[in-house]
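Only one protein chain is missing; all other protein chains are in place.
First chain written, first letter: the chains are A and B, and each begins at residue 1.
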Amino acid sequence: MKLTLRVWRQQNAEAPGAMATYEVDGISQDMSFLEMLDTLNEELILSGDEPVAFDHDCREGICGACSLVINGDAHGPERTTTCQLHMRSFDDGDTIDIEPWRASAFPVVKDLVVDRSSFDRIIQAGGYISAPTGTAPDAHATPVPKPDADSAFEHAECIGCGACVAACPNGSAMLFTSAKVNHLGVLPQGAPERETRVLDMVATMDDEGFGGCTLTGECATACPKGIPLPSITAMNKEWLRATRKVHR
Amino acid sequence: MTRTLWDSSVGKKTIMAVSGLIMLGYLVVHMLGNLKIFFGPDEFNHYAHWLRTIGEPFLHYEWALWIIRVVLVAAVVLHAVCAYQLSRRDLRARPTAYVHRKARSSYATRTMRYGGIILALFIVWHILDLTTGTVHTGGFQSGHPYQNVLDTFSTWYGNVIYIVAVIAVGLHVQHGFWSAAQTLGVGSATRDRVLKSLANVLAVVLTAGFVSVPVAVMTGVVS
């Protein structure tokens, strides 16, 4: 396949950026999208240009590093991560626009690489269960009903890639935050910190400059792990419950 | 708790949801009251008068109406202020648009902001037209709402403004009602269809009910 790529190039956080156009040839249908970019980068290096910077690591859809907006869609046209997107989803002669995640809470580091440490800070605000090593009772001391365990797992599947924020017209991190709030909130182990967790995480989410939720549903459509939109509703409920119970 | 509500994006959404539902409730009653116009001037004018006497003799004349007005003004102001602040936050959170543009989400969802602005302007006009009569055409007569309504809908622009606004109400309610349910945490995967249907029904009934009046005036059913 022969493709035209229009790629966002930006030297660093301060520099202005712009779309640059490249032609790539000899692309196989079996290549992953990132392998297609590898091909471009090998050519760029040999011609003395700087390769296109992009985040990637596991390339099996679980680490959450890859983060490209492809033709206006976070992670591209399929519901998966960029690394699991294959070139068979495109046609010979296509022009493909490749941009970084856009949100002021995710500033561009270089080219297609953004800084997502704001997500880490949301987790640091309360996305954990305080269980210092050595304090745990036997694993069977507290049975967890299977539906609750399954629900916890479904929310815990979030890979923290940030596609939800990238897709949201408001740059909101509600889906990310709600995934963790619901994962821990539904488990008996998470109950003691249930109220402070949701209040602190939502407050940090706001402080980091993410937008509010207008329930457009874009986040859930873009989520490669299928975290559902009702996750946000459940967090709103948690938040209101906590607001009633905790007086600060 | 009040501070938490006001300081948080989720809290402001809650305020919007509650104030929106108050306004929605008012709209339903308002729409039903409007339909009295089909029973002729006497009944309609009498209904308008009765509104001022609700709660008597416990309440003084027009007190109930003023209580409702205060609550409504508070709801409108809170709704608008929260909407404004949240919108500013949203725009700040996403300052750079994607080069590759794509049409997104439903029409109603996307038009919440513009629809809200249209409605805010409409409310001002609507009050100046039919409550205070300040911008009314054809000689505003206090205590004769039937004639006043007829006057308004006898002008082309009166009809246009009103019908555009009513459609905006429909769209706003369609997304807003469902959205408020999510914000208040009453939505769930199983309840989603019911909520969405209810939102659609509310939107259609409100739009149809409100639009029926100018249509009736234009077609001469009400004269």
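As a convention for this text, a residue touches a chain if its C-beta (ideal position, glycine included) is under 8 Å from a C-beta of that chain, and two chains touch if they have at least 3 such contacts.
As a working rule, contacts and distances are computed from a predicted model.
Engineer: Select, from "Fumarate reductase/succinate dehydrogenase flavoprotein subunit", "Acyltransferase", "ABC-type multidrug transport system, permease component" or "Nucleoside ABC transporter membrane protein", the UniProt-recorded name of the complex's unshown chain.
Structural biologist: Going by UniProt, the chain not displayed is called "Fumarate reductase/succinate dehydrogenase flavoprotein subunit".
Engineer: Sort by label and list the shown chains the missing chain touches.
Structural biologist: Checking the complete complex, the chain left out touches A.
Engineer: Taking the full complex into account, find the residue in A:R102, A:H183 or A:K237 that is in contact with the omitted chain.
Structural biologist: A:H183
Engineer: With respect to the chain omitted from the figure, which of A:V7, A:L34 or A:A105 is a touching residue?
Structural biologist: In the complete complex, the chain left out is touched by residue A:L34.
Engineer: Could you pull out which residues of chain A are in touch with the chain that's been left out?
Structural biologist: 11-12, 28, 30-32, 34-35, 38-39, 42, 44-46, 48-51, 53, 55-65, 78, 80, 84, 86, 88, 109-110, 113, 115-117, 119-120, 123-125, 127-140, 142-146, 149-150, 152-153, 156-157, 159-160, 183-184, 187, 189-190
The rule we apply is simple: only the chains that are shown with their structure count from here on.
Engineer: Measure off the straight-line distance from the CA centroid of chain A to the CA centroid of chain B, and report it in whole Å.
Structural biologist: Their C-alpha centroids are separated by 37 Å.
Engineer: Residue numbers of chain A touching chain B in their complex, please.
Structural biologist: Residue positions touching the partner: 6, 8, 19, 69, 71-73, 97, 99, 102-105, 168-172, 199, 202-203, 205-206, 209-218, 228-230, 232-241, 243-244, 247-248.
Engineer: Which residues of chain B touch chain A in the complex?
Structural biologist: 1, 3-5, 7-14, 86, 89-102, 104-105, 109-110, 112, 175, 178-179, 181-189, 192
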